[in-house]
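Every protein chain of the complex appears in place save one, which is left out.
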Amino acid sequence: MDFKTFLHAGSNRRAMLKGMGVAAVGFSLTGALAGCGEKEAAKLANGEEAKLNFYNWDTYIGETTLEDYKDKAGVDVNMTLFASNDELFAKLRAGNPGYDVIVPSNDFVERMAAADMLVELDKAQVPNFKNVAPDYQDVPYDPARKYSMPYTWLALGIGYRKSKVKSVPDSWKVLFDSDAYKGRIAVLSEAGDMFRLYGKYMGKSVNGLTDADIKMIEAMMIKQKPNIKSFHEDNGQDLLLKGEVDLVLEYNGDIAQIMAEDSDIGFVIPKEGSQLNSDNLCIPKGAPHPKNAHAFINYLLDAEAGKKITETILYPTPNDAAKALMPDDYKNNQVIFPPAAVLAKCEYAKFNPELQPKYEEAFTRVRAA
Amino acid sequence: MFNRTAIAPLEYTRKLWMRSWVGLTMLFLYAPLIVLMIFSFNDSKRNVVWKGFTLKYYEKALSNDSLVEAMANSLTIAFFATIISLVIGTLAAVMLWRFRFPFKGLVEGTMSLPIIVPEICLGVAFLIFFAKIDWPTDLPWPLNLSAITIAHITFCFPFVAMVVRARLASFNKEEEEAAKDLGATEWQAFRDVLLPHIKPSLVAGALLAFTLSLDDFVITFFTSGPDTITFPVKVYSMVRFSVTPEVNAASTILIILTVALTFIALKYQGVKGISDAH
Partner (left out) sequence: MSGPLQDWKSQRKPFAAVASAPVFWLALFFIAPMAIVWLYSFGQNAGPADIDISGTLDNYKRATEWLYLSIFLKSLAVAALTTLICLIIGFPVAMAITFAAPKWRPWLLLGIMLPFWTNLLIRTYALMALMGTNGYMNKGLGGLWEGASWLRTLVGMQPLEAWTPVQLLYNNFAVVLGLVYVHLPFMVLPLYSALDRLDKSLIEASLDLGAGHFKTFMQVVVPLAAPGIVAGVMITLIPALGAYLTPDLMGGTDSQMIANVIERQFKRANDWPFGAALSFLLIYAMFILIALQSMRSNKVKELR
């Protein structure tokens, strides 16, 4: 191995001093912080330390929820962030590094339950379960809610800029099968979701695709690719807001958030139906504070706390008690709560270990084409 | 551009085209940073459209405990990783430079592997490794940063070794032999003859290791737990959802801190001898 001549003198002595200086500052800062944080955590009545490690999506909590909970229960909630379900799963796959409560989406609840990574919830410790809307008390991906409690739910649809579209894009055709808006479209980069939605467009169920279907959809995607500007990673609403694209495949909650900032934005769930998602609260196996975890989940399902959370994140909530406390413009918002007729055509995606790798491989081919 | 003295043939840097070239390059490198700093004052939840001037995001960033803690963690890890990488890397460089031993080529090759392994592969490898050997996850600070620090050292020290080795190539062994002839022990020869010669590469290696450690996030992501968030990991999870001006504010603070410390170090160190460590 012979990398001759690499770095030489130059700025280096000064730079090293700088480096050490920065480190020294950091060190002292951290020392101060550590002094604050490492006091012996008090023991609660339930025998656990007054601490909780909450692994959540970013901005997916109320502005004061964690402080409120600290005041109420005396427990210090340490919220750390992840950016996608895969990261969550990848981190926890080899063993739980210390998280008490996590927020996976519905298909990951299935996956993690199948992999025996979740603790069965003790409903006796979560009396606020009664606040949950009946539709969400028993769901296909977690029958009888053994492992999870619902936190939010979402539907996929088309966000669009009203001034730039000829008519309301109420069919998936606009995104998947037409060049009417060439170069002004962004779709998801998640292989499974894309294939399932194409399935919906073709009139099939999201969970009923066959190998032949996959091949056909792959061909359609390749055909449509020149019309797509970007496969976004869940920041489609930013693209729409910035004017990079005029049509985007996104979740209703994300679009509702930007509609508050720009009245030229609209959202619609196509007539062929769509896919439902739901983010859930779970306790992974090996959680150091399971009793605190149950208590925290119970708190999040409380009506008042739920209302505060929903006010901040503006996503559809499965918590009926919280929903009742929300202002009318939220409850009647057609984007956040699509009409029942539309929702009837939406389905949850099932976790399918055989189909998932097929979707991934096909999507890699689409992206390489 | 008004030259008081004529431009000598070798003073390329005073030539107009050279200056324009460097100027444009600097513009290219800095324009996004300047935009970032300007947008940290943007009064909008999202970063995309200018809505008005505000300082509230600086307040938010500074009072965001987890962000400050993440920054502190990053600096601490970088500090320890740099020091240990420096030691191990220098030892490795000396070993390769001075000795002949069986399987030397293999060792040399293996040492360069951490640089070429895709980061995500290395990250997953560490994740599994620490899980399999049951590395304790509830140590007090700063020991709980040990897993991340170990991972960082592993991919930093080959860089240090590379840098030091390049410098060692120009070392005249006879100087060391002369010292030993004059009665120095092995260790004294190392400390008083070899080390001063390689000092610039030590500094360069330290700089490199510090930078790599501070900005790493893929490997850190896989080796961090709930109590050990670092700045890049925190920023990554924040910007995926929406880039708020708060993140810009935090970055601006970090940039200003860096620049300020450099100025202080420069004043303290004196500008002399900066470039003359030949």
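Per-chain residue numbering starts at 1, and chain names A and B are given in the order in which the chains are listed.
Here, a residue touches a chain if its C-beta (ideal position, glycine included) is under 8 Å from a C-beta of that chain, and two chains touch if they have at least 3 such contacts.
Bear in mind the structure is a predicted one, so any value in this text is a computation, not a measurement.
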Absent-chain contact - pick from A:Asp86, A:Asp179, A:Asp211 or A:Asp264: A:Asp86
Hidden-chain contact residue, picked from the options B:Lys56, B:Lys173 or B:Arg191: B:Lys173
Residues of chain A in contact with the chain not shown: 1-11, 14-15, 84, 86-87, 89-90, 93, 111-112, 114-117, 183, 190-192, 225, 228-231, 233, 242-244, 353, 356-357, 360, 364-365, 367-369
Touching residues on chain B - with respect to the absent chain: 9-13, 18-19, 21-22, 25-26, 28-33, 35-36, 39, 47-48, 87-89, 91-92, 94-95, 97-101, 107, 109-122, 124-126, 128-129, 132, 150-151, 153-154, 157, 161, 166, 168-174, 186, 207, 211, 214-215, 217, 231-232, 235-236, 239, 243, 247-248, 251, 254-255, 258-259, 262, 266, 271, 274-276, 278
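Criterion: only the chains that are shown with their structure count from here on.
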Touch list for chain A against partner chain B, complex: 1, 3-19, 21-23, 25-27, 29-30, 33-34, 37-38, 53, 55, 57-59, 78-84, 87, 90-91, 94-95, 97-99, 233-235, 237-238, 241-242, 258, 261, 288
Touching residues (chain side chain B, partner chain A) in the complex: 44-46, 48-49, 65-66, 68-69, 71-76, 78-79, 82, 108-109, 111-112, 124, 127-128, 131-132, 137-138, 140-142, 162-163, 165-167, 169, 200-201, 203-208, 210, 221-222, 224-227, 229, 234, 236-238, 240-243, 257-258, 261-262, 264-266, 268-269, 273-278
